[in-house]
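Once you've had a glance at the structure underneath, I'll fire off some questions.
Apart from one protein chain that is not included, each protein chain of the complex appears where it belongs.
For subunit A:
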């Protein structure tokens, strides 16, 4: 994780420039075209600037991939600022450390930065108030900002933000420790469904994604990459490719060695004046690959690998966390549940395949890319071009909208490809990935196996639980010796199991890696949440209890259940444990809420069933319930619910949208998700053999949002993990078929 997190966690406000003497009126932020032509600009801080009409531009420094962050961050800032939302325009930040961390991953934008984002707005509001107080020659406490005006509290006089901005911009910014944030009950925009920032552009086809970048004299590149990770080009014949009308050049990319990092895979690029010619030219390349350095990877077979992982987790592993001594317990077989679960490799398949455009001159490198992590990519480009850290400004990275990402676009590989080709051709180059490129050369959610064993006693109480996990760790990208997940990875729904037991043993295994692993929406919470949620249901069946009763009994008393111990450091999604404890009371209320709202204990025909599950992840608590019908081994998903307690909600409608999306994403994983590998090569190609949920598979969906004043949790990812086992549990209750190996379509029609 160090490699990603090399942006220091310095005080965000300092980075945001709200310190004495840091106003840079000469440094104008990008404006809309109309403003730029006619209006002066008054910049209050790096995030906020006004024009003379009083319209405010607010920077969104994190990347939009559909989660609505370009609405929610400006919404938070505008609320603390006291701005009128109708006068807000949103400007996307380029890669720049002055904004603080920009890596948009881990559902972290709001949960990890809520206070600092609020401080940005509040500091500017205090400066506007101070400017008004100076004009009226009163103390700042005698004035207050509201909806784009500052009011004199006594006289009721008011001055517009637009008039005050030019004075405010000259003031010293308040010390971060003196800034007063609004109380929650005074929020004017947070918690409201404000107008979505990009909605109009999207519905008129005007929204610009990385694939849409167009520059004069630009070449479009499509690349043939090696089927086996780490293979390099031995030789190639481009003569047929060059015959395709529109093809301008064929260029071999640099060979890349392991560890793979998030660098390109090497290969051969076909550059053309249009995308069609580049795509057709690529098909006509003839390449001989050298796999001598990756002999083991070139024999990798994912089906064998899953068998191997399952065998491993059926043996004792290295202890991650333990209590009591399960190995001294004599398991009574009749009352013991023992189960092994597996999930294959999975892929992101965002609707927009990766794309990046670059121009490289001797002075500067300019990039347009849909990236979740602009500063990380900028740093990689600097390294690639040999630009020293102190000259990082020579790399201008413009962040476009992303047509979905789900973790795929946190990696900079496709950006480096564009930079390398732009440098080699001295022309603007846009690299576009075909769908086949995307499916076959991704960073996959690791194939995994989880094992569970526990005994149910006469009263239906569970104890002596063993859980084991084995999967290729993401750390392998940087260290080929990395063989098991770190504590931080094990904190994702595995070692943070919140059950009140006397005796448990949580264990991990070492495994080798052969394909590039990567973060996929919800990361290891997918496999851990599937295994945990399935096992609880299996325990309920064994104990002859309702799933609700089993969950409540396992979670036990109301308490804060910190899983950290001498041997295991719980990462808690990098949240402060004090603000975000593992709260069993919130868990139980979610389980009761979903059970009641979905009415899971209703009488059903024998071929229908409800399944539920739960996981706390990314600081939020989510429960899911699914109703299915099984007829002749074909399943139909009839209804899905999720209940979410994510603390303070900024944009309720976008939270609901994320939960709706999580149900569909979970359906894709559970029903059909499988990337298989044979001889080191991914076997799937496109949506016809890597299917994702379509509208005919989408059931009735309901979202139940808990009203909470707790600090905000994440929302992009926490919806997915409980959805997957809720589906397989429902199948069990409708058919007595227990799915322990995903996807479901291996054994049932979906």
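The definition used in the following text is that a residue touches a chain if its C-beta (ideal position, glycine included) is under 8 Å from a C-beta of that chain, and two chains touch if they have at least 3 such contacts; residues count from 1.
By definition in this document, contacts and distances are computed from a predicted model.
As stated in its UniProt record, the chain not included in the shown complex is "(2Fe-2S)-binding protein", which appears among "(2Fe-2S)-binding protein", "Glutamyl-tRNA(Gln) amidotransferase subunit A", "ABC transporter permease" or "GntR family transcriptional regulator".
Among the residues A:211, A:298 or A:572, only A:211 touches the chain that is left out of the figure. Looking at A:86, A:155, A:239 or A:274, the residue that reaches the missing chain in the full complex is A:274. Residue A:662 is the one among A:173, A:662 or A:675 that touches the chain not shown.
Mapped onto subunit A, contacts with the missing chain fall at residues 64-68, 193, 196, 198-209, 211-212, 214, 220, 245-246, 273-276, 279, 349-353, 401-406, 432, 434-435, 653, 657-658, 660-665, 686-688, 692-696, 698, 700-701.
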